[in-house]
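One structure, as structure tokens, below. Some questions next.
Here the complex is missing one protein chain, while the rest keep their positions.
For reference, chains read A and B in written order, and residue numbers begin at 1 within each chain.
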Amino acid sequence: MEQTHDQTHAAEHDVAHHVNKHVKGYLMVGGLLLFCTMLTVALSYVNFGTQKANIVVAMALATFKAGCVAAIFMHLKSEKWTIYRFLLITVVFAIGLFFLTGLAMMDPIKLN
Amino acid sequence: MEIPYTVSARPDTGLYNAKIGIWLFLASEVMLFGGLFSAYVFLRIGAAPGYWPHGLLNVPVGTFNTAVLIASSVTVVLAWASLKMRQFTQYKIWMGITILCGILFLVVKLTYEWPAKYHHFGAYIKKDALAKYEPYLGNNYLAAKGLPPRVEITGDLTKESEASMDDANTKTYVFKALDVVNAKPTDPESDRPTFWLREPIERTLVLDKADVDYASMFVPRHSAYFQTYFLITGLHGLHVLGGLIVFTYFWLPAGANMYKRNPEHLANRIEVAGLFWHFVDLVWIFVFPLFYLL
Partner (left out) sequence: METSTAIHSHDPHDPHGHGGHDDHHELGFLQKYVFSTDHKVIGIQYGIMGLAFLFFGFCLMMLMRWQLAYPGHALPGIGPFLARIIKNDGMNAGGVPGVMSPDFYNSLGAMHGTIMVFLGIVPVAFAAFGNYVVPLQIGAPDMTFPKINMASFHSFWVGGMIMLVSFFCPTGPAKSGWTSYSPLADLADQGSGHVIFNGQTMWILGMVFLITSSLLGAVNFITTIIQLRAPGLTWMRMPFFCWVQLITAFILLLAFPPLEAASFMQLMDRVFGTSFFLPHGVTLGNKLVNVAGGGSPLLWQHLFWFLAHPEVYVLILPGLGIIAEVLTNNTRRPMWGYKAAVYAALGIGFLSFIVWAHHMYLTGMGAAVSTFFQTTTILISVPSVIILTCLLLSLWGGSIRFTVPMLFATAFLPEFGIGGLTGIPLAFNSTDLYLHDTYYIIAHFHYIVAPGTIFAIFAGVYYWFPKASGRMMNEFLGKIHFWGSLVSINIVFFPMFLQGMAGMHRRGFDGGLAYDLNKPVIHWNETISHAAWTLGLFQLPFIFNFFWSMKFGRKVGKNPWNATTLEWSAPSPPPHGNFAEPVAVYRGPYEYSVPGHPVDFVPQADPQGPRTDAGAHGH
């Protein structure tokens, strides 16, 4: 598609302006992630009852942080459906790997 | 002959080729680290009580490294944004900081964290000898408190003992310092890991090899914990290195040349490399609590 010189500049300027709006967001999310890191460390010294509970808390926080990185830094929030499709099947298979392997471990033949 | 959609997006997918390529590659990386983490889960759950250690890694240093990586994730996306806004000098500054952060991460790991482990020693005590070393293990105290048992004595060996460790003629391991959990096993402070790493306490202990099930320095072969730690952080470190190589290539004149030819092309390349870098950061976000904190 042919664009005139002016059209190209205008298009670039639009993109530049658009990206500029996000810069503040990136810095804020970065700060949030650093805070969450401190929080994770602090919470690891709080006893939530069982070791399992401690693990759940830490993993929940980690998942939230990972979600921020994915959604905002990796632009997933505004990405195309094609990419979501790849990630969806990947997540399904990764869960399958973990869950089914774990199930096989937890459910052995019982000898009585 | 030109390959279409190298820089501009294909209308129906709205994507340029490299973006699809990198996300596909990242999908495979999710499965790679998924396989590694499933090994972590398998081995940790399968570990007998006392055989999966806690508090062996330096939490302040690990936290610092985490912060460094997060900062580099911010700076790389700012580098990409600078390119989209056609501010080339800004791009070089942000990208330079990103590279420095990555180098810092690797330097901390390879010159401090890992070497600190190689010179530390641990010996697993045989089951029938546990009672003999009760003054160093404190298992009665732990059982009363409902805490998992201690089965290992860790610390620093004397130089001679370390050198002759594998010699069949030496019958003992000679400690010159013991970790606090073994020097003061019944002190409530030793019940749980602390934020600040506590230095080993000078104490001499002669450990009979006959009482030892398995012993080694804190290297991969030491335990399920350390083999998994070194494998996952090692592979992660290789990915950091790979990312740094790509970033450095685009920071050097090759990047400027591409910018001159077609600035959008460089912006796309940095976006794609940045996506890889964010994934590497993402993996570390899980590695840090799983090994350092839990």
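Here is the rule we go by: a residue touches a chain if its C-beta (ideal position, glycine included) is under 8 Å from a C-beta of that chain, and two chains touch if they have at least 3 such contacts.
Computed from a predicted model, the values in this text were never measured in an experiment.
When the omitted chain is restored, the residue from B:A39, B:V61, B:A116 or B:L294 that touches it is B:A39. Set against the missing chain, the residues A:A11, A:M38 or A:A53 yield one that touches it, A:A11.
For the chain left out of this panel, the touching residue among B:L24, B:A144 or B:V206 is B:L24.
By the touch rule set out above, chain B reaches the unshown chain at residues 1-10, 13-21, 24-25, 27-29, 31-36, 38-39, 42-43, 46-48, 51, 124, 214, 216, 219-224, 227-228, 231, 235, 260-264, 268.
Seen across the whole complex, the unshown chain contacts chain A at 1, 3, 5, 8, 11-12, 15, 18, 75, 78-79, 82, 89-90, 93, 96-97, 100-101, 103-105, 107-110.
Methods note: only the chains that are shown with their structure count from here on.
Inter-chain spacing, taken between the CA centroids of chain A and chain B, is 20 Å. Residue ranges of chain B in contact with chain A, taken from their complex: 13-15, 19-20, 23-24, 27, 30-31, 34-35, 37-38, 41-42, 45-46, 59, 63, 66-67, 70-71, 73-74, 77-78, 81, 84-86, 192, 195, 274-275, 278-279, 281-282, 285-286, 288-290, 293-294. Taken in their complex, chain A has these residues touching chain B: 12, 15-16, 19-20, 22-23, 26-27, 29-30, 33-34, 37-38, 40-41, 44-45, 51, 54-55, 58-59, 61-62, 65-66, 69-70, 73-74, 80, 82-83, 86-87, 89-91, 93-94, 97-98, 101-102, 105.
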